[in-house]
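Only one protein chain is missing from this complex, and each of the others stays in its spot.
Chain naming follows the written order as A and B, and within any one chain the residues start at number 1.
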Amino acid sequence: MLTLASDFGSPYPAAMKGVILRRIDARLVDIAHDLPRQDVRAAAFWCRETLPYFPPAVHLVVVDPGVGTDRDALVVRAGDHALVGPDNGVLLPPARRIAGGSGVELECFRYEYADPGSSTFHGRDVFAPAAAAVHEAGVDALGSLDATAPIESFAPGSPAETVVDCRFPEPEVSAESARGEVLVVDDFGNAITNVPGSFLDGREGETLSVDGTPAAVVAAFADVDVGERLVTVGSHGFVECDVNRGRGSDAFGLAPGDDVRLVAE
Amino acid sequence: MLTLASDFGSPYPAAMKGVILRRIDARLVDIAHDLPRQDVRAAAFWCRETLPYFPPAVHLVVVDPGVGTDRDALVVRAGDHALVGPDNGVLLPPARRIAGGSGVELECFRYEYADPGSSTFHGRDVFAPAAAAVHEAGVDALGSLDATAPIESFAPGSPAETVVDCRFPEPEVSAESARGEVLVVDDFGNAITNVPGSFLDGREGETLSVDGTPAAVVAAFADVDVGERLVTVGSHGFVECDVNRGRGSDAFGLAPGDDVRLVAE
Partner (left out) sequence: MLTLASDFGSPYPAAMKGVILRRIDARLVDIAHDLPRQDVRAAAFWCRETLPYFPPAVHLVVVDPGVGTDRDALVVRAGDHALVGPDNGVLLPPARRIAGGSGVELECFRYEYADPGSSTFHGRDVFAPAAAAVHEAGVDALGSLDATAPIESFAPGSPAETVVDCRFPEPEVSAESARGEVLVVDDFGNAITNVPGSFLDGREGETLSVDGTPAAVVAAFADVDVGERLVTVGSHGFVECDVNRGRGSDAFGLAPGDDVRLVAE
């Protein structure tokens, strides 16, 4: 199984699929191709929230603002999963989540690639064939993988410390308040913060101030009237600022990267 | 085969796919994940117009404004198809269409589910594993299905009468006029009404008034000039108010739920 995630929109992902299917006969599953454009942190977030649900697979993740520069190409092994993409941090948060679930250590491999056909579409010319090669070899073989076109050399066991990482900001949480950040806004308009859901423990039915705007703490969207603001623990385990059948990001005036302060009332 | 329809946008459907593929090895086919948000009637319409074209399959349909409330979870059997989703009416119009084609009766089953991981994403935590369980058991086994995680209990043969239904409004049609409603506007901007296409029988080449705006009755878009309004029998069998290479909804000023009056001129 091979999953694909990118910010490529349409129809570029189809070229990657063609490249892969010329090389291997694998089930392909799209994660998303409308990830926030060239936003490594958002891509890392969404891959962390989706890839761990999959059975063992090779995960191709290409959000790559440094395409065509000398940034490295990476394979990260997390147990019986492998993640393939640029060395810009996008692979590590999902890899850690996958590994955390199975108690394994990450292994990071860099590889050199032959001069690709383009300097603007390494998804097609570098990462897709590399993911196919990894899929064909099998995740277990990564430690002993020889160079296989388009992989010209493969450096097993590169220490994770030298790999570009992506860390999410840490919130400040006390008993009565929390200061965090909006990590992403999803397609429903839900403003998903980095404040852990546990901050809402025991507060259901209370009112919380979100940057001064009051909102009910509830378990389900339908616990408030249509169009009303709410605060809840979202499916990612974080505090979300939402609106029942509306867009929380608009109602609370929150965008990705915004600071947000939650205070018990 | 397992089809997926939702209003989840991206990338939430990927989490559902991961959950399913961890449990079963089935072909997955996306119906749509951009169904009009939390609009049960529109989702029922679009599923009715697409699911019956499929060979026997399990159809996962999650448009679920009541997520996290005590609305029931449902499996509807229609011959050798099964539809899985919330008990809010979204499953019945497509199930009736499938059953109507094969002359079978619908069977409705409720099930209780274990406390899910979230109260906001039952697509991932309740319905996807339930659909996988139904797929694994086989549609024929539904009548005798034992509880299988995440299905804690399964009530075979619940009478269809106690299930939440979704009915489309009935138009008033006479020889010379029809009063109906816009059911949906599709991605082309075609305003699809509930007036049966038979209302246009014998009127090709004539002009029809749509809420007072005249438009030609034609068989094909290209029968009028680019940018011109037209009325035709759409692929769903209903009267549509369209524009050749334009958006009928804009040109006629029609939105879903609007009343529309068609009068022969």
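Side notes on the structure shown:
The working rule: a contact is a pair of C-beta atoms (placed from the backbone, for glycine too) under 8 Å apart; a residue touches a chain by one contact, two chains touch by 3 or more.
All values derive from a computational prediction rather than experimental measurement.
The hidden chain makes contact, of the residues A:118, A:162, A:198 or A:213, with A:118. The missing chain lies against chain B, touching residues 1, 3, 5, 29-35, 46, 49-55, 186-188, 219-223, 232-235, 240, 245.
Chain A meets the missing chain through residues 8-12, 14-15, 17-19, 21-22, 28, 37-38, 65-69, 117-121, 124-125.
What we mean here is this: only the chains that are shown with their structure count from here on.
Annotation: 31 Å between the Cα-based centres of chain A and chain B.
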